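All protein chains but one are shown in place.
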């Protein structure tokens, strides 16, 4: 069976120990750059050279960026590297040029989630001592593994007789649906013939490969900030304009937006807050939320209804509200012929004991921006699922990956890339 | 007209610059101790000597206490003083013994609110450059003035021919209804013949004195912590148990608890929050709230209904909830004869141009614990209102006091204390 | 002790058996007219002669009026009488002229509530077989007793040596706050020197009389009709515009309108409904509700907030809404001298064993329109409470009056009217 090399396991655990949410991937990017240096690639693009910076979404404020840059600095990243990532322009694109042949791109995402990791002694990262070092972030979606697979594939192709150009895109800010468009519009995809994006897990066990993940929901993130007026809760409750009441009314009605007859929709008020002290009528409140749809149209239905709900809730409680769309991604589908190719080539990979042509994602991914870009310019794209046993669900405190799946992923993608290059000869 | 001495204005502004919420009054207490030292009192009780520590409510956790202790240290308070306030045992009781005579107590409260002060250039503390140095706290209820009046009265009586014992109680944690019971049960009130508690403002202009504030609402603070389960909001929203939905349902229904036929009630969800990232079903949420009633019985009606609402909301969304009663105070009424005495003696005070025998508070105050203690043991008590022009309402970002009212308050209370001592000869 | 004559008990029970809500008091008015005929009064005004018809509020539609007219007809009322009450112009004013003297008016209300009476065998009207004959209405507020007292007082004064003019006003539609203004503006009050309105019960036991009921809350009734769009709930829920969701959101937020620092407020969504079948997205819904305030200003605060809540809830769910103010009454207070007179004269009435100068109503009454009219034109007015033991609360299914209180009420009011006439000689 395909083994995962020790140095990739070490890399993955180091990234896991340093989880960094969207646009804060300073340590992560620096660590990847070290690996690229070790492997020796032909080109590395970083910061403004890798991204259409204006197309970024969900970028935090300067204070927040400063705090994470500081952490990366304390973790040993040199200032010169940090300067290249100025203003949270994280991520990197590595290019291998190996003579004539097609341009193949692999996209992996690298950001973590703003949540706390479990401290349960049975949780593998706790037992093996690579739990997140920060309590406000966690690799709860396997992007530490994605980044590691990206490095592994580069290494494997560098050592092969591949002819063509390979681009590995280490994309930031997937979780806030913030980085996909910035990569798509960077120009780096405009000569790509074949794009593969990958994801570990998604309910598929170690040893299973999904050649074409479909049903990627379109998504829109939003932030609503309610402003009312404070007052003494005992003496003059009538003089307040209660922003928490407005927020609570909005939350109740957001989840109650009618389901749609034409397909799946989603809504979540994932982070909310408001008010100051128990004896003050709350003057401010906020919702960080998202809506999704099976198609871009269904997502827009949800977004429009959500905005109406929020605005009416504010009005009801005599508050003002500002709604910002903080990130957005369309839906996209794999190309059947590319899917078929991957289905075929993975049959011979040791460790792969189950292959699926297709499976539903049931979630969203801003890889769709990249897929659409390549497809619109005549290329082909797919979204490949690499199974991994995961004890807790994605985004939960006990999520973890089976490290064996890293080696399997590298082997499967190596085989696919070589076959694509051969095919086009 | 009675002038407010410069050194009292300086003291007030220094306290205003260093607002400290409940049980975090490290700087404030240290600053008061300096003044007591300057004045030279007979006894000073601090920390466990001033409080029945077990009867404290709303004490924050060690991290939070540590953070504020650190701030006080940075503001120049020596470690020895901070050690005396170990674990947030803030506040102080000062005693002047001047021969035979009654024991008279004055209670002033010293804590700030956890809210941000206005940065409007027209806001007096901004214009005069004594705005709060921290953005997470503010003296938005005049307790900086109360503490200053307490110091001023001590000074004035120390210089007078008063015969008897004067205790000035600098009480912590009034805003969370957390300190009153701890003072009441400390033993220091058990020999008090006459107690006066004071409050600035309350809608009364500078120059007005209220001899007996009544209608003090009974209050109960509560904290509810909801625990659900997180899940990926795109892939498996059904697997979550949504703590934010539970919280929002509770908020909606808390405000909707039926009004009571027998009198005033209040309810507020003053500070709420929940969840982590927009794409994670929220697994936790909280409410910091309060209920009030015109009588203790009406407060209990509200509290019982509130707890039912919160528990049912949790159950509805398959979450657990823990409810803690974080502070509580009964209602209490002034003694008419003491009220009359104060009404009479304030007639001759320069600067007092309006006197009221009674007025409604419409809010709550844990001074009621102290008043009840003294009354139950045969003493008399009242709650005195010292008018002050205040541009913004109590608890709002633009609240401020008219510093002229500090001098008026000192003069009125000095006169009252001397009259009480004479009367009982 | 004062006994209640048999014929008044019979009358009260007959009215109880025929409860008629606002503007539907066909049988009731006819039955009163019979009594007036028996007694022999000088003038009787009915229909448009008794009311400023344009000032009526809460008049039901023609179908509903027709249905109740039909019931009255089936119960034996002749068509000629019914024609005089055309369009629901119910109620009557009876006048006794007895030479020179003041004009004294007594106002009693005659309508029932749209609710079902208890069938409990222990409920007195069930046990004694005079329970309501209709299941959609009930005398759950004692107006059957009020009307009976009005008849009893007329009879008593007709037999006395009273000198002056007595007007007994049998007012319709009090429960919907719909008739008071129409009587006030009819002209019949413009020469009244003294007005007494009465109410049985209000928590006061048989034998207790309240000379001046105060704290009558100002009230505004409103009806909101939501219009959305229906759709198949399985196939196309997104195509609906859900009026029931709008209504439910409004209800939740109506009860949550902030309490007011300056006094009592009330709100109730007393009757609601919406939708058609379980598999159709509801296209319409309604709320019949009310708001109240300790003063007219506080009622207006509640009304304005309620209208904002309702409009925003409609908008939130993409529905239209029409809000109608269906009835309204101001607050009003008794004249102290008249209150004192009644307090005095009732001391000698057999059966009266407790007298109160004042008591709080805690509810609303459109008698305030009549009181204000008389007071504005220089007359005096009060609202008299006649105690009666009542097993269930007002407006509940088991409400009933103690018939002994009818006799006591008649005797007390006779004495008061005779004293007023004597006083002014």
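For the reader, a short list of remarks on this structure follows.
So that you can tell them apart, the chains are marked A, B and C in the order they are listed, and the count of residues begins at 1 in each.
The rule is simple: a residue touches a chain if its C-beta (ideal position, glycine included) is under 8 Å from a C-beta of that chain, and two chains touch if they have at least 3 such contacts.
Every value quoted in this text rests on a predicted model; they were computed, and no experiment measured them.
From the options C:171, C:364, C:382 or C:405, the residue with contact to the unseen chain in the full assembly is C:364. Residue-wise, the contact with the chain that is not shown comes from B:240, picked out of B:240, B:289, B:363 or B:409. Interface note for the absent chain: among C:89, C:103, C:165 or C:245, the touching residue is C:245. Within the entire complex, the positions of chain A that touch the omitted partner chain are 252-253, 255-256, 258-259, 261, 264-267, 362. Against the chain not displayed here, chain B makes contact via residues 235-240, 242, 245, 249, 252-253, 256, 258-262, 281, 301, 308-309, 312-313, 315-318. Residues of chain C that touch the chain left out of view are 21, 113-116, 175-176, 202-203, 217, 219, 221, 229-237, 239, 242, 244-245, 247-249, 251-252, 255, 266, 268-283, 285, 288-290, 292, 361-364, 393-397.
Operating definition for what follows: only the chains that are shown with their structure count from here on.
Taking only C-alpha atoms, you rotate chain A by 180 degrees to land it on chain B; that is to the nearest 5.
For the pair chain A and chain C, the distance between mean C-alpha positions equals 66 Å. Multi-chain contact residues of chain B, defined as those touching 2 or more other chains: 252, 255, 266, 362.
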